[in-house]
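Note that one protein chain is taken out, while the other chains of the complex remain in position.
Going in written order, the chains are labelled A, B and C, and every chain counts its residues from 1.
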Amino acid sequence: MAGNTFGKLFTVTTFGESHGIAIGGIVDGCPPNLEISEADLQIDLDRRKPGTSRYTTARREGDEVQILSGVFEGKTTGTSIGLLINNTNQRSQDYSKIKDTFRPGHADYTYQQKYGLRDYRGGGRSSARETAIRVAAGGIAKKYLKQVHGIEIHGYLSQLGPIKIDSIDHSVTNTNAFFCPDETKLDALDAYMRDLIKAGDSIGAKVSVVAKNMPVGLGEPIFDRLDADLASAMMGINAVKGVEIGDGFAVVEQKGSEHRDEITPQGFKTNRAGGILGGISSGQDVVVHLALKPTSSISVPGDSVDIHGQAAEIITKGRHDPCVGIRAVPIAEAMTAIVLMDHLLRHRGQNADVTSITPIIPGQA
Amino acid sequence: MAGNTFGKLFTVTTFGESHGIAIGGIVDGCPPNLEISEADLQIDLDRRKPGTSRYTTARREGDEVQILSGVFEGKTTGTSIGLLINNTNQRSQDYSKIKDTFRPGHADYTYQQKYGLRDYRGGGRSSARETAIRVAAGGIAKKYLKQVHGIEIHGYLSQLGPIKIDSIDHSVTNTNAFFCPDETKLDALDAYMRDLIKAGDSIGAKVSVVAKNMPVGLGEPIFDRLDADLASAMMGINAVKGVEIGDGFAVVEQKGSEHRDEITPQGFKTNRAGGILGGISSGQDVVVHLALKPTSSISVPGDSVDIHGQAAEIITKGRHDPCVGIRAVPIAEAMTAIVLMDHLLRHRGQNADVTSITPIIPGQA
Amino acid sequence: MAGNTFGKLFTVTTFGESHGIAIGGIVDGCPPNLEISEADLQIDLDRRKPGTSRYTTARREGDEVQILSGVFEGKTTGTSIGLLINNTNQRSQDYSKIKDTFRPGHADYTYQQKYGLRDYRGGGRSSARETAIRVAAGGIAKKYLKQVHGIEIHGYLSQLGPIKIDSIDHSVTNTNAFFCPDETKLDALDAYMRDLIKAGDSIGAKVSVVAKNMPVGLGEPIFDRLDADLASAMMGINAVKGVEIGDGFAVVEQKGSEHRDEITPQGFKTNRAGGILGGISSGQDVVVHLALKPTSSISVPGDSVDIHGQAAEIITKGRHDPCVGIRAVPIAEAMTAIVLMDHLLRHRGQNADVTSITPIIPGQA
Partner (left out) sequence: MAGNTFGKLFTVTTFGESHGIAIGGIVDGCPPNLEISEADLQIDLDRRKPGTSRYTTARREGDEVQILSGVFEGKTTGTSIGLLINNTNQRSQDYSKIKDTFRPGHADYTYQQKYGLRDYRGGGRSSARETAIRVAAGGIAKKYLKQVHGIEIHGYLSQLGPIKIDSIDHSVTNTNAFFCPDETKLDALDAYMRDLIKAGDSIGAKVSVVAKNMPVGLGEPIFDRLDADLASAMMGINAVKGVEIGDGFAVVEQKGSEHRDEITPQGFKTNRAGGILGGISSGQDVVVHLALKPTSSISVPGDSVDIHGQAAEIITKGRHDPCVGIRAVPIAEAMTAIVLMDHLLRHRGQNADVTSITPIIPGQA
């Protein structure tokens, strides 16, 4: 397919542009008999929703999801689940200026060349608006993973520009507008963002996701490894430029005697591998980190060209997030849930009759 | 499928264990009329081959690939290409000791749990031996990309432990055993590896790949992005724990005014994006970096458990690479070629009648 | 995926139940720059729509399709196309009786066993209502095939119960409620249907599809043959129990000297093969026939069991087609268009640079 579907057994297919009539998607392969409602999905949609704090775009999107099919009397039926979110509150006029000009760092130029035409309004299909459907779809996976296997997925902001967290308290993450798990950093983040907004600039961020109570055995060796699919899912999120599993790039300077996670009858001594060995989950926490670039939609003037290749200065007005990384937290959680769900079903399909996903080695000691 | 196939239009499916009769694969979707021979594929196979220097395992593998089908009178016919490499020179007895013990940092435990049994000889299916077929398959893609579009793919070692390169000269890369493009680092690398081998330990590495003369328009938005597929391909290489496109994790501390690659009629001013915008190639060089962990197969004793969960000390004898990252260079090039090939065919399928892949913006100014 | 997606490069994914809020789908992989509007799709939707004649169900379905994305200023953009049809005029009470009973010949029992629960209203997901989306999606493929390659797809009723057509005039097909291309059979069909309806029974039918102005070279050898994919597409239409390409089952009694379509410089002498050789289109007309069973929703009492396995008599009231085959004509055309479209893109992807789809042998002499 042309790339709008993710997954093999549990699949998510999406459609919709930033300023079209609606965005939507189809979740296929969800097991039957799961209790699910729009309210379940709205929780994460509201976490992703813009306009909720001074640190994100002032755009107000209703982001109210409708479940159109696949659920009967409150339970999934095993058939495909249609999801729909109507678009509201677009200000297309904001974008008329950039109709014929390519915004640096955006997909304007590549879409124009790939397709010969593009829906330029708000970035059209390349807008992060589309990720609302990934979040809704991920909500279904999240609920199944939690109910059936007790798997919990926690995302958080681990760095914003120069500000790094020193501690992780998942109970704190959702109590602040930054999804920051370290309360001691909130004042610094607030000050940093105020200056940034004043300067009309934007900043990058690092987001992390941890999956707890993992079963062992998820992931297909060689190509469809759990880590490879997570890498694809994360790199597929708008603005992401890097993905790490466990210690990630730090392993470049590690020695084997230092890196290998030794094992004792009480469990693994460490988790540098991030819960994945040979592409298969080990039962330890799965740990993923992603790097998000600063949005290029800023009011600082920049050089570009128009569709005729002529020089043009660009200033992106519109309403944009000074740090797109912040709102990526629920998106990263959703994609993690979708990947785990897909691999859970795949593992069950091939191995259900011979193996158990209960680890013989306990989690980290 | 159970994860042994990569790609959608240009696909590579592999089979084979480290100590089985043979390893092999099927390349499906290769355009017809491409002149190809075993000699073309042997070039990269020999670059990947162990036993060629004091810095890699002493195992000698013939690694002679046979093309069994899909090529007639020296040209591809458009049908599936069967590839076979017979296994030779295994010393299975080396592995008998670890039959019932899980090597820390290896896939022994996860395979055992996932499947209920495992071919423990040399790691069986989880051995990097399988990557020889990826390299052979990539050789086909490399040749097509070069001949039909002039695309060139250069991989190199960018860091080994604490030693980072300062300059890149692709003409140097293949003249040394480290695939190092910076001649000034060769002595340091040699000294470091000698000490490491003496200590019986291993070290991580960073490998980079650059694709030059890129067409614009490759990559499918949303999920099958060029960067997402590259991330999957790279994270799917044994021992890889991190992937970056362009500036990668450095973007976390970049500002939008600094990161966005401004455009002039003469071309892009910079290439922080690594040649990909919105998941689609921009015509600039595609730049990918990967982090490889140090092998866990070391002679330094370590704690583990046996398949009954009882404590066991492990010392991996056998013959192993002190730095698996070195030999990953041709593997990373091959997977890059396979991803580009797949996306070239996909783009052509959907857009051939309406778009040109010749960029309207020149490469980097 | 769980089976709600069809195609590899040009894909159609659907959702929706007979009595849910709406049915819909996503068309992925449509080339950009195709002029398309809801009116284009409505033509075939109206042909499929029930309640248009005394021979079909009295249910009136608006069947008004909305294009939610993928089209900008009247042209496809190359991104996924969201399609939506709101459900109206359901009479759910009609179905309350069969909530706990399995209708013979329907999917009630198999859905109940497969999923453990089912949306029993109007057959839920198993209702032919879902095919409206296939027709809408097929309309997009039809228009592209016609505009870009001049391919024309003609479906028609070739037999209804004992009544077989003697001649084919495509200009007649859409002038009558039977999609019958033989005007001389209309009175017989009318009389037969009146008696059938009086008896409260139903009848089977044979539907045929011909694709004209075919390019040569569409179809992938071995598994994804053009004929294999057509067989899958047709057998996947509700109530279909048989599929034939060209002479179909008549070949069982043919001799090789009689069957083979001999070739002259002026073209093929005959077209027993139905335009497909070795799974690849030959440039002759592609000819497909399908057999549709009589609907089991009839008012003639029948034996069945309830979900507890207890005997139960069943009489299906509701509003049903006495011959579901009639309305299958536009559905069969749509699925043919989708298969041809998918193979056109696939062929172009793999072979665009080396081959032409213009036949060197003219069509039938």
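The rule is short, and it goes like this: contacts are C-beta pairs under 8 Å (C-beta built on N, C-alpha and C of every residue); 3 or more make two chains touch, one makes a residue touch a chain.
On a predicted model such as this, the values are computed, not experimentally measured, just so you know.
Visitor: Consider the whole complex, including the chain that is not shown, and state which of A:Q42, A:Q66, A:N86 or A:Q350 touches that chain.
Guide: Considering all chains, including the one not shown, the answer is A:Q350.
Visitor: Write down which of C:K75, C:R121, C:R225 or C:R327 is the residue touching the left-out chain.
Guide: Of the listed residues, the one touching the omitted chain is C:R225.
Visitor: Which of these, C:G155, C:G246 or C:P330, touches the one chain of the complex that we don't see?
Guide: Residue touching the absent chain, from the options given: C:G246.
Visitor: With the full complex in mind, choose from B:G62, B:G116, B:P162 or B:P301 the residue touching the hidden chain.
Guide: B:G116
Visitor: If you put the missing chain back, which residues of chain A would it touch?
Guide: Against the missing chain, chain A presents residues 8-9, 29-33, 78-80, 148, 221-222, 345-355.
Visitor: When the complex is taken as a whole, what residues of chain C touch the one chain not shown?
Guide: Where chain C meets the chain not shown: residues 1-6, 8, 14, 102, 104-107, 109-111, 113-116, 125-126, 130, 159-162, 196, 201-206, 216-217, 219-225, 227-236, 238, 240-265, 269, 273-274, 277-283, 291-298, 300, 302-305, 307, 309-311, 325, 346-347, 350-351, 354-357, 359-361.
Visitor: In terms of residues, what is the contact footprint of the unshown chain on chain B?
Guide: Contacting residues on chain B, toward the hidden partner: 1-5, 7-9, 11, 13-17, 20-26, 28-30, 32-33, 66, 68-70, 72, 75, 77-82, 84, 114-119, 124-125.
Going forward, only the chains that are shown with their structure count from here on.
Visitor: If you average the CA atoms of chain A and of chain B, how many Å lie between those two points?
Guide: 26
Visitor: Go ahead and note the Å separation of the Cα centroids belonging to chain B and chain C.
Guide: Between these chains, centre-to-centre, one finds 45 Å.
Visitor: Just how far, in Å, is the C-alpha centre of chain C from the one of chain A?
Guide: The separation of the two C-alpha centroids amounts to 38 Å.
Visitor: On chain C, where are the residues touching two or more other chains?
Guide: If we look for residues of chain C contacting two or more partner chains, we find 8-9, 29-30, 32-33, 78-80.
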